[in-house]
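Here it is, the structure in full.
One chain of protein is taken out of this complex; the other chains stay put.
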Amino acid sequence: MSKTNSSTASLNIDETRLNRGKQILAHIDKKSSQKVIEALADVAPDFATYLFEFPYGDIYSRPALDLRGREMVSIAVLAATGSATTLLKGHIEAGLNVGLSQEEIVEILMQLAVLAGFPAAINALFAAKDVFTQRSTSPQHVRS
Amino acid sequence: MSKTNSSTASLNIDETRLNRGKQILAHIDKKSSQKVIEALADVAPDFATYLFEFPYGDIYSRPALDLRGREMVSIAVLAATGSATTLLKGHIEAGLNVGLSQEEIVEILMQLAVLAGFPAAINALFAAKDVFTQRSTSPQHVRS
Amino acid sequence: MSKTNSSTASLNIDETRLNRGKQILAHIDKKSSQKVIEALADVAPDFATYLFEFPYGDIYSRPALDLRGREMVSIAVLAATGSATTLLKGHIEAGLNVGLSQEEIVEILMQLAVLAGFPAAINALFAAKDVFTQRSTSPQHVRS
Amino acid sequence: MSKTNSSTASLNIDETRLNRGKQILAHIDKKSSQKVIEALADVAPDFATYLFEFPYGDIYSRPALDLRGREMVSIAVLAATGSATTLLKGHIEAGLNVGLSQEEIVEILMQLAVLAGFPAAINALFAAKDVFTQRSTSPQHVRS
Amino acid sequence: MSKTNSSTASLNIDETRLNRGKQILAHIDKKSSQKVIEALADVAPDFATYLFEFPYGDIYSRPALDLRGREMVSIAVLAATGSATTLLKGHIEAGLNVGLSQEEIVEILMQLAVLAGFPAAINALFAAKDVFTQRSTSPQHVRS
Partner (left out) sequence: MSKTNSSTASLNIDETRLNRGKQILAHIDKKSSQKVIEALADVAPDFATYLFEFPYGDIYSRPALDLRGREMVSIAVLAATGSATTLLKGHIEAGLNVGLSQEEIVEILMQLAVLAGFPAAINALFAAKDVFTQRSTSPQHVRS
């Protein structure tokens, strides 16, 4: 595969936003985000840059909502739309990393039964179960 | 119009859940919820009962997430799906009533640009603007 | 406005499908469908033809599901997606015309609370209420 | 994984609704529903209770629409939203159990091409194909 | 209404992206975009900045797809999701401004019947009809 949009020369890289985004993403979920960035690298390298810059460098870094609140919102919306299970799992992981408890995440997903229907809630609870199970059996998630 | 499902006799009314739901809904947003219930009364009276019982009597009354967190989730999901503007406005109103600031609600809606796209975010911000404007010019929202 | 795709010469009109579709649509809901067709006439006249031919001439005319069943499906899906209120009302009207009772339509819409969430159900119940009210006060819906 | 919301003490269990829901679900599709309930048990045990109570104990048990009609609605809506293939298959299975024929289910899914587009219809027809194939080769689906 | 997120001091304004976005948006549709920006100004002023910067300053300004192609994509996606009629009309307007003909826009919307169903296509065609009618009767759209 040829690199399709590697011309970062045409991209106005704002080191401040880019670095701020990288730091926030590393803080939230270093491992998952690294995988997404690497997977994007050869198909849409500029998009990896935008992903650092706008969602994390611009939005997530705004002080008026903390990272715990932001992950509540991301988990709820991804669970409601229901078509991006891998990214939902990434945000459940991220939510746990920034201080949400398993119980709080389950509450958010149960509330989806009201807002988006039982099928969306059931799907999302199964995704959460996978993440919780994997973390409980995976030593690298133990935080000192 | 004939009352289409008024046979509440066939409905197993659980006073505890029903009353708990009514109290929570009255606490969150007495005026809007009253309007919804009344509007449902002649087309689907049993549905008004279910609305008290399940979303409010069962889910919203669970202690593991507070009402502030629950309204963050409801606002985010309704704004992301984008097709129920009246109900989104009701939950923005409710969010303000349970302690979210205008600034926090705007932050949630701006984050939707990342999660569900700019059109969904713009639509929701216009809905929020309507609610904020109406409250600022409407004396009954002033809380002592 | 210029007629943008009026070149029906390039369209292979199949009189059988076209006529079959027109007859079914006239049977289901003459007045509403006539309005849709007329409204499409000057912006996309070929599309009005396709609308007769494929949904009604091909699909609705298949015998394996009766019109009552087909309108149950159309009402449920339009209510679940939630963004086409005018067309939902047209199909509620059509459902009543082909033999669904108000009570059955309300049951379908209440079940949406389970499948697609309470907001979608509430919106659809309000649409049904409008249709029921209008029919009860409108003499031309009285069927002999 | 710790049990995240096991405090059923705080839950007002209504034996009537719960039992009614369990009986209906067992009637519709004992095997699939048992799997869903068991899978929810350690991540969200209260949610399994709500799933019995509200969708099945409250809604599905209402007499104004029979189980055949209810499964038509559930199949149509899950196929239209398109993101919960496993649950769609469960409802296709359930539809066959409560008396829908393979031909009727295929008709419902073909109508989705009109209502939600060909991609949604194609996806759902492939899900139906999987269910039909599995049942034809699996002895336990033979009903005496 | 208090200005909720007016602290642009905390915002890293990149004049290049901001100006590039403003120029592109002015080129595409000066009047509509001006209205959106002004309407956002008192509820979410930073969001107006992001709207210039990311969608227009970053994405729309990339040379690998021309503005005609970009508006084809925006019109198709907004019409398919169906919940943002005002913004769909803005992009139909924009599409005409960057060189799409009425006939091409109608073709895109008719193709939605295949991809997202007839209801989505019908709704979008009615939106297009409104825009075409308004332009044909409105002198300021005549371009010299």
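Labels for the chains are A, B, C, D and E, by order of writing; each one numbers its residues from 1.
Quick note on the criterion: contacts are C-beta pairs under 8 Å (C-beta built on N, C-alpha and C of every residue); 3 or more make two chains touch, one makes a residue touch a chain.
For clarity, every value in this text was computed on a predicted model and none was experimentally measured.
S.K.: By the document's own contact criterion, which visible chains does the hidden chain reach in the full complex?
M.R.: Counting the whole assembly, the omitted chain is in touch with A, B, C, D, E.
S.K.: Using the document's contact rule, name the residues of chain C that touch the chain not shown here.
M.R.: Residues touching the hidden chain, for chain C, are 5, 10, 12, 14, 16-17, 46, 50, 54, 58-59, 62-64.
S.K.: In the complete complex, which positions of chain A touch the hidden chain?
M.R.: 1-2, 4-5, 36, 39-40, 42-44, 46-47, 50-51, 54-55, 78, 81-84, 86-87
S.K.: Name, in rising order, the residues on chain E that touch the hidden chain in the full complex.
M.R.: With respect to the unshown chain, the touching residues of chain E are 54-55, 59-60, 62, 64-65, 69-70, 72-74, 76-78, 80-81, 103-104, 106-108, 110-116.
In this text, only the chains that are shown with their structure count from here on.
S.K.: Would you kindly tell me how far, in whole Å, the mean C-alpha position of chain D lies from that of chain C?
M.R.: Measuring from centre to centre gives 27 Å for this pair.
S.K.: Which integer distance in Å separates the CA centroid of chain A from that of chain D?
M.R.: Roughly 30 Å separates the two chain centres.
S.K.: Hey, what residues on chain D touch two or more of the other chains?
M.R.: 5, 46, 50, 54-55, 59, 62, 64, 78, 81, 112-116
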